[in-house]
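In this view, the complex is presented without one of its protein chains, the others remaining in place.
And then subunit A:
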Amino acid sequence: MTRHYSAFSLLKEGLRGQKGWQPAWRSPEPKPRYDILVIGGGGHGLATAYYLAKVHDIRNIAVIEKGWLGGGNTGRNTTVVRSNYFFPESTALYDLALRLYETLGRDLNYNIMLSQRGIVTLAHSEAEMEMAARTVNAMQINGTDAELFGPEDVRRVLPLLNVSPEARYPVFGGVWQGRAGTARHDAVAWGYARAADRLGVDIIQSCEVEDFLIEGGRCRGVKTSRGEIRAERTGMVVAGHSSHLAAKAGFRLPITSYALQACVSEPIKPVLDTVVLSPGTGTYASQSDKGELVIGGALDRVPSYGQRGNLPVLEGVVAGLLEMFPSFRQLRLMRQWAGIVDVTPDSSPILGESPLPGLFLNCGWGTGGFKAIPAGGTLLAHLLATGKHHDISRPFDLDRFARGRLIDETAGSGIAH
């Protein structure tokens, strides 16, 4: 059976009629007991299991997923990876993710189609240019790449952008991060799943958590639709459904769940070879390898667990796109969808032990979880393996809310919610 992916194995299997490929992962029955259990088979959950096995050499692990792998926000995001945040704590976190993404294809032996095509965040006024300069300075001081773009630079990377002085949001320049870009979202989930499975991790799909097993004030595992599964430590990596499971575990979180929607156009020839975000229009876009324009914007302003977007926000996002790129107005939309995102008051994630001992959290990524998958996995794996924080995850503990040490990226990097 062929396991390793390479040009040679592709040729070999091509000659043999593609019949020798090993399935990418097994579908085992859940065992009654594991050392570590991860709830949630999205990118963060699968990455957690992979790093537990790879870095910490713990092999008796299961990932349980109520639906299918990567069927939540991992398969619903707009595939952008970047680390253009303001605070040092955030740069340490998101740049760790970006650095891991840079070698992930090789590490996993799976093509995640990383394309570091750069992102430009536009500035639409003199005042916004001042803030752009501040962001660039902060990013450089925090040790990641950033460049302040003037109008000429923007015109160079975005020839189709409406930069006329009469534009509703005239372009003064922007913040450029050249190492940012896109990666294939499904491939990230599948690559981690395949690599984790090969290290002995049990990946169990269609297995929904019904309740927690709490004994002596400690989480001892979960009761699922496929029976009880006990574990020494449990990680909860369920994004927009974190509050729902937390209620079963007996605590509340500083999280509100909203629908975040995105859409793609019909595929066209290459017209946009970078990622562009406009705070003025509230729209961002990139072009996929298939040629579709991938378009996103702000949250629906109605708390929701229904995985579909509302019309007012879709209308605003599309209007913003057409304001920026008038030449796109004849394009047809092909698909539109939404994922349920877990928004915290400071737009920063929560990593650490929950109020229920033995249960650890990786949540609160809000609108930007995909870009952080390798870091979220690394840091939760560290927490689950050692019971202690990694230096990078410490500031993101749940205790920051009672201590008043918020990492306010809502204000810092202007996340639009």
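Convention: a residue touches a chain if its C-beta (ideal position, glycine included) is under 8 Å from a C-beta of that chain, and two chains touch if they have at least 3 such contacts; residues count from 1.
By our rule, contacts and distances are computed from a predicted model.
Asker: As a check of understanding, state which of "Extracellular solute-binding protein", "Stage V sporulation protein AD", "Oligopeptide transporter permease" or "Sarcosine oxidase subunit delta" is the UniProt name of the chain not shown.
Answerer: "Sarcosine oxidase subunit delta"
Asker: Just name the one of A:23, A:312 or A:326 that touches the chain not displayed here.
Answerer: Among A:23, A:312 or A:326, only A:312 touches the chain that is not shown.
Asker: Can you tell me which of A:254, A:357 or A:414 touches the chain that was removed from the display?
Answerer: A:254
Asker: For the chain not shown, which residue from A:220, A:241 or A:382 touches it across the whole complex?
Answerer: A:241
Asker: With the full complex in mind, choose from A:304, A:362, A:378 or A:413 the residue touching the hidden chain.
Answerer: Going through A:304, A:362, A:378 or A:413 one by one, A:304 is the residue touching the chain not shown.
Asker: Which parts of subunit A are in contact with the chain that was left out?
Answerer: Missing-chain contacts on subunit A: residues 241, 243-244, 247, 252-257, 301-306, 310-312, 345, 401-404.
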